Structures are given as C-alpha cells and as structure tokens.
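One protein chain is absent from this view; the other protein chains keep their places.
Per-chain residue numbering starts at 1, and chain names A, B and C are given in the order in which the chains are listed.
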C-alpha cells in the first residue's frame, strides 16, 4: 500500500554555511517535522559554502538537491522561503539584511552581529519585515534545552520568588594549548570578540531569559592569555591544524564581569576558553527568596531545583531529570530517563521557528532580543577597555 | 549548481513496528549516512504495523513511501534488502526466520526471543544465512553508547587488570503505580519475561561484553509486586491508559541475581521497574586489580575511570566526558562537551550494521551473542522458580 | 572566679583495646559529655592492651590515669562501671561474659561475636544482666550517622511507603595489593569471617534497622581472591607491614548475597575489600511506593530523598545536607552545612549509651539485635558453602 496522507505545504530553506552549525541545523531541519507538528514541511533546498567540493559532499550526505558558492545568489533566489545563516559573525549582517529585503524568513546564528551598529540595523530591518509577514529569529539555542525551558517556567510560576543572585559561567578549554592555531574565532574582523561573544553571549541571554530581569550595567575584565598563535593550515568546527607562521590573537580569551539587574539582583559572569578540563560547562544558578535553580550543560538533562518553602529538614537541591512528558518538548521524544543530546536543542529551535512562520507570529528570541544582548556585550567591552569602569547597558524595552 | 556527487548504492529497509523502537530506528536509519561513511545508502522503503492509519501517519512524518499491515508480505517483497524487527518479543522469531529464509539481512530488537528454543532456531538460521552473505544482528544498543564502547577498550587494553567484581543494575519505575495498565510488556505471551528480559538483558549483555567474561551460573530471585492491573485502553511506548477491567500480570516486576564468571569474578545484577525515582538507571561498575570503571546511563556522556597503578594520594575516580574525537564514534559528532542523547546509540548501531553489510562481515552482537544472553536469562528464571537454586548457564564458546 | 557548677555523677569506663576503635572510642568518651546532656559524667579510667608501652603512650595522650595488660583484672576491678570492648572478634564473647557477670555495663564492638553460639550465650547473659539494671549495647556505629538516623525517621513516618527494594553495598579496597600482609582481619580464628562480618555486618544491620524489615533468607557467594599473603611484621589499624613468610588467608575477601524480607522486599548485598578505588563506600538505597532514599558514607553528611507523591515534573532525588538543627543529633553541633566526620558517629553512640545507663533503659542496638545480624551472617556463610543454596535465617522476634 502506498501511503497517501497529505503533506503539509513545503517551506524551502537555504542553508548558508555547512560546517559545525550548518551540519547541526541541517540535521535539525530534517528531524523537526518528524517529531513535532509544524504546519509546514521544511526542506533544505540549497546549501551555500565558499567551496563547491566541500559543499557538494555535504549536500550528498544530507540529500540537499542544490549547491551554491555565492550567498547573494541564494538570497535572491525566488524559490527560497527561508535563509538560515550559519556563517561567522561578520557575515550575519550583510546576509540577513539582504535576505530580509528579499522577503525571506531569516534564522540567524548568534551572536546577532559583530557590532552594535549592525545589530541595530538588523533589528530595524527585521521589524519592518515583520510587518510584511516575514519572520526572523536569532539562534540562542540553549534556551530550548528542556531543562532550561523548564527552569524558565518555574521562575515564571513564582517558584523562585524575588531573585537575589544570578551566577553564570560558560567554560571551555579548547585553546589552552599555545600552539592551537589562529582560527576565525580568534580574529576580531571575523568574530567581533572572543569568548565574550561566542559563549559569554549565551549566558547573558540565559541570565535575562530565565529570570525576566534586564542587566542594567556591568563592570568587566577581559584577558588574552596567549597573544600570538600559528596561522591556520586547515580547520573544521572547533578543531584545526597549524601552519609555520604566527599571527596575533585579536580577541579576548576570557571575560569576567559583575552586573546589576533592573529588578535588584546581583549577577556574576565568566566566559573562558582557558578553563582547563571544562569542555562545555555552561552553568547557571539562580537564588531567590522561595528557592533556587542550578544547571550545567555538561549534564544537560538535569535541572537542580531547591524549594525553600518547606521544612528545613527536607529542603535540598533536587536533581530533576528533565525527561518527563510534562517537561517542555519532551512529549515528542522517548520515555523518561532516555535523555537528549546537544543536537536536540536545535531541533526544538527550528520546530518553534517553523511554527511561528506557519502561524505568522514573531519567533523568540527576536532580533531585538539579540540586540539587547549586543548592548550587554558592548558594555562589557567598553568597561574592560576602561579598567573595569561601571558601564550602563542602556537597555530599553 | 545542482549537486552531482555519486550516491552510494542504496539499501532498502523494511521497518516492522513503528512505535518506540520503530521511531528511533527510523530516525537512526536516516541519520546514520549523514554522519558516518557507510558504503551503502540506506533508506526506509516500507513501514509495517498492524494499523494502516497509524502507520500512514508515521510514514508521512518519516518520508517512507510504502505502508503495509502484514509483515509476511513485507518479508516476501523482493525489493526489500533489510528487515528491521521492532515488534514485541513473540514476533521476533517468526519474522526473523521468514526474513532470513527470504534472503534479507535482519536487525532484530533485543531480547533475541521469548524462549531459548526460539533463540537456538534463530541462531542456526542466522549462521546458515551468513554463509550465503546474509547478515544479522541483535539490538543491544547500549553497547554503542560511546562511554561504554570506550569502557570496553579500556578493559581490552588491560587498564583494569584481573577483574574481581561486576556490579550491574538497570532500574526504572514506570509501573510503581498499581493502576498503570497491563501493557504487552507485562504479559508473558508477548514479552517472555518482565524486567528481566526487557532491561536485565541489557546489563547481562554489557557485563559480558565489557569484561570479556562469561557468566557460568546464577542464583536468582524474582518478584511480581503488583499482581493484577487494569487492562489497556490505549498505549504508546512506555505510557498507556487504563480500562475498567483488570487482568493478571504474568511476568516479573523485578529480578535480582548473583553470578560467577568463567574468569573468577563475582557479579551482582538487578533489574527492576519498581525502583522509585530511577528513570533509566542502567549502572555498571567493574573493579579490577589495576583499576575500576563506573557508568550510569542517566549521565550517558560520562565514564568514571579509576587508575590504581599510580600513587594513593592522586588516585580517585575520574569523570571522563566521553565526547572527545578520540572516543568511539565521537569524531562524527560535535566538539568536546557537546553530548549525545539516547537516540545516538541507535545511529551507531545502524551505522555499524550497514558497514558490515557493505563489507560482507558478521555484525556484532550476532544472534549467537543474543543466544548467550538468553541462556543467562533462562538460568535466572529457572533459579528463581526453584528458590534461588544455583543454576548453570551452560554457555559454550 | 573558679567555676562551681555541680558535676554529674561520674561513670568510670575501662577501655579494652586502644588501636583503631580504641582511639575513636576514647575520643568519643571525652567528647560526648561536652556536646550532649548525659546525666552522668563518663571518664576513661583504665585502658587495657597487650603491650604496656603502647598502652602507656596512649594513656598519656588521652589523659587516662591507669594502664593494664590483662583484661581479666580490669573486668574484675570494682571501681570500673563500664567495659568498652574494642578488641578483635574472638575476644568479644569472653570479655563481655566476664564483664556482665561482674555487673559492668558493656559496650561491645561489632560484630557481636565470631560464632552464632557465642552470640546466643552473650545475648542470654545480657538479658539476664538487664534485669539487674546492667545495660549492654553492640557497636553498629553507622546507625548514628545523622543522615541514616534521619533516613530511619523518614521510613517510620511513612514517607517511603511499602518497600520494594533494598540495595546495600559496603566497598573497600585496602587488600587489593596481593602483598598486603595477613593481619588479624584475614584470619578466621580472630575475625570469624572476612569482609562479611567486618563490613557486610554493617549493611545487614542498616538494611533491617532503616526499614524495620527482617531478612528471612539468603542466597550467597563468597570468594577469596588472594589465597596466601605475607605474615605481618607490624600493624596499625587497617595498615601493616609485611614479613618474608607467607600464610593462608582463611576468610572471605568478598561476599555477595540476595535476600527476601518478612514484609516482601527484595534485597541485594555486597561486601568487598577488592572494590578498587572505593575506600569506605557504605551505600544503601531503599525504594518504596511513596519514595526512595539513597546514601553513601563517602559523602556522609548527605541523604538523597525522593518523594514520589508529587508531580512527575518536579520529582527527583533531593540532596539533603543532614546538618540542620532539626536533624538527629545535629542541634548539638555546628551551623548548617558545617558537616561532621566519621568520628562523630561514635560520639552519638556513646552519648546514647550513657543516657540509657543513666535512665536505666535498654540501649539500642541490643545484644539481641546483634544476634539477629549474626543469624544473617551465619546463613550467608552456610549458603555460600553450599553453592548459594537458599538458606533461612530463622529469625524470631
């Protein structure tokens, strides 16, 4: 028997970039409709890279019918509905602006841009496009970790109460070796900043997202522990091989900052690629009058919840395995205890993005949300450049 | 530019069953060729269930072109290369025997069968088929958890030394509620046994696989804590709704056993669906003269390794995040610290299965490996029925 | 100003043995009255060892006025009120019987004796003495770990509900090295048994104490992994130096057993000195219909509690720091979070013992409780000698 159930209308996606994020997005575009009701049937119709051969290999693997090497051509293609930007930061703004102008929905990887000016322009363009029914979203994927989505619910429901402290770090160690080469992430012209924008941006986003607070000012230090590195011979994702010449590292290796929020909390942040032994330790803890939350992405299926409203003798941090059907996104997946991986946060992101396109509603986080994070990052850099001087974020909502 | 890279030859898969395992296999069949070089390009060409509507919905979601409701027809279809058996245990033997007879490669979910007799017949058929170039494999998926595959390497390399102890439990709690209904897993005629065959089988497999030891005898107790339950109104995976009538639970709720191995280790085992608060706690610890290993699937990206050959002052259990490119399967995935989920163990299983088909080699675990596990399960049941009497497993290798 | 508060009447204690347990008891005798209201003021008035010099050094350190080398003389001394037996197991029975006959209160280290016959005789003597106002107690010190005392309260209050599973191990590794010498603990004539009586006895006690269940039968395996060892040159606590000659190990290195309880639970036990990397891992987990408990002495200030009566989305194991004033014994100590050590379980034991003497009430665990544990140990040994045959414990209460 041939199957005859009617398909949802298709949504043609162009993927720009096909390395780390490109791969995981491609996988997520194909998984999302299998596990979530989307209203539309997305398909990656085009992949675009700089190198035809590499892109073709990728296209074969991921069953993508078309390969291009000029993003301008892709963005102009009338058959494309969505542009998914998985390139280094300096290309986010030109591609996004062109795509929005061409009437494409845009999913743009984080951080939104390499400068505050770009972010403002992108936000204006996105909001104008929204009025014409064009949606845009920025890829702060960790928000869709079920444990963190659940954390946000708990805060919203008042389970944490008045918040006193936010404590957030994002620790990696992939460049502790002084001979690790000078990949694009270590170059200001491509990456905008170093650990700050790459991983610090995520914890800034989560701090605000989970609590509903806004960071009003910061005092910051940044450091580049290793000043020169070998130039890149070849690279792939976070790994790379070295050549004989050396160049200057032009971004921060680590950033630390303290902050205040509009609702009176104290917050501490740290982003580092020199936290030896920590591989992807995105950790956040929130302490409130009624309870606390703690999370570490290295154990991404767990949320630690403390309820301070019961008796002292029975109050402790409870290790919740966030794998129950009642937890966000989890009724789409496996039985309790059969955890998800990093990849699945992107499946959730893309599922939500498509649902918003189908419904004609604004996805979250919007470019404006992305801009708010850029304001914090810019304040951190300004503070660090001026000896940790207190620097307001000038947020407005 | 249209992409033109030549595809690997295709491998047409028929999926029998499309609920929990059917879903995760379908996903794995589509993911495997994207992340691993397989030599063949698998595609799920047919899905077979008992109910056309449910199967059609599934087929639409997973882009499967054909739907059937009679597995005999599927197995006879000359265009099918592989039969993937994701049905309850009582159907493993008839489907596998028919598929092997029809010259199909067979991936059969675990446990291999509901009885020792069936397992012996299946093993004979598989070995006969192997001579004709037909491959078969049994789905002990946890072996392909990178942390456990790495554990096996460490043992093989002699890092653990002479093994004294194996300590393995598989703990769940999904039927603690007395009103949870009488799903097929609680019925002997469909499931063969209860916690023993469903989850105990996995830890028996892992105990032998990781150590290279064979269990020679056991002394066992089993228990059915809740004797009658409501009949099923509807079910899905491990969840179900109850009707008004009740029926008898005809399998064990829990099994505990102690064992000896051929190389002199003591082993303890427990499988339970009544371990309140434990969702999928497949835990195994191995203690040897040179070191120890510990693992818990609830934290599946971690392996705890103790090296007993250094100084006492520096020896402890080390939490290895098994996410480095050097770890089994991990160079196909994301950067260090960006962990995998339960689903990925099946991607690895199917990748290895297809590679074996492409190479014309025997996949592992073979039906004979599955039979060895059945011997242990049969010995456990015999021992439990006779007041924990010591029961040899009669293994031979 | 001289202080003039009236002292409680004194209680003169004779300590027999002054090595590992002798030291910790001496410390506990002096700490108990400082932190607990006892009604009596204990003082260690005599210490008795085999060697005058070693005992004198000890007496000087611990401010003990009198030193003896013949326990018979000590037991006969009319000025002694309490005999505290901290010698190897073969001396428990003769010293305890003599002391009870002489009208002394007796604290006897665990296990109560090396044989069931001795334990029965000791229990009869203790119960006869009790009628004359003489108290006795056996030193199952772990019961007074605040986390475990709290666990018992939770079970008693019904927080765990009907119990399905008890899972208890006591793992050490101090004799993994084949050249570790043949100390008294490895000799049947002094120790009675090996890991079984030394550490297995504790988990048997706790399993019954925490749940209120009695073990009705067992099936067991024991093993001596290393059959001969160097004779001892000198020893101290669990450490020792080796001579050139070798002798036979006459006790078990490890014991594993499965059991049933009078109230329908399944239980698993393991005691081993070959669990490489585990130093003092006394672990117990209890699963019931309403919740679960888990404990590991390597983190002795923590009890993990799962409450199964709330929503699935919020149910997990909660790490309770058992350091609140509401927790057993803890109002005598420091503020929350300032944990106790191994030593303090003995301070609690001795405080409770003295309070019972002051009140004229039976301390717990009584010799009869100690006898009940001996019955289980004897059943384990009988089962292990007969190929794991099911062996009833013949308990009666």
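The rule is simple: contacts are C-beta pairs under 8 Å (C-beta built on N, C-alpha and C of every residue); 3 or more make two chains touch, one makes a residue touch a chain.
Computed from a predicted structure; not experimentally measured.
Screening C:31, C:93 or C:356 against the full complex identifies C:31 as the residue touching the chain left out. Per the touch definition above, the residue from C:286, C:300 or C:379 contacting the chain not shown is C:300. Within the set A:57, A:101 or A:221, the residue that contacts the chain not displayed is A:221. Considering the complete assembly, subunit C touches the hidden chain via residues 1-5, 7, 20, 24, 26-27, 30-31, 33-34, 52, 55-57, 59-62, 64-69, 172, 174, 237-239, 278-281, 297-301, 321, 323, 325, 334-344.
Although one chain is not drawn, its touching partners on subunit A can still be listed: residues 164-165, 167, 169, 171, 173, 176, 219-221, 223, 225, 253-254, 256-258, 260, 264, 266-268, 270, 272, 274-278, 287-292, 306, 308, 315-317, 387-390. Summarising the interface, subunit B meets the missing chain with residues 150, 305, 311-321, 324-327, 336.
Methods note: only the chains that are shown with their structure count from here on.
One rotation lays the C-alpha atoms of subunit B on subunit C, and its angle is 180 degrees to the nearest 5.
Look at the contact of subunit A with subunit B and you find the same residues on each copy: over half of the numbers used there are shared. Relative to the C-alpha centre of subunit A, the farthest chain centre belongs to C. Averaging Cα coordinates per chain places subunit A and subunit C 54 Å apart. Separating the centre of subunit A from that of subunit B, both taken as means of CA atoms, is a distance of 34 Å. Among all residues of subunit B, those that touch two or more other chains are 278.
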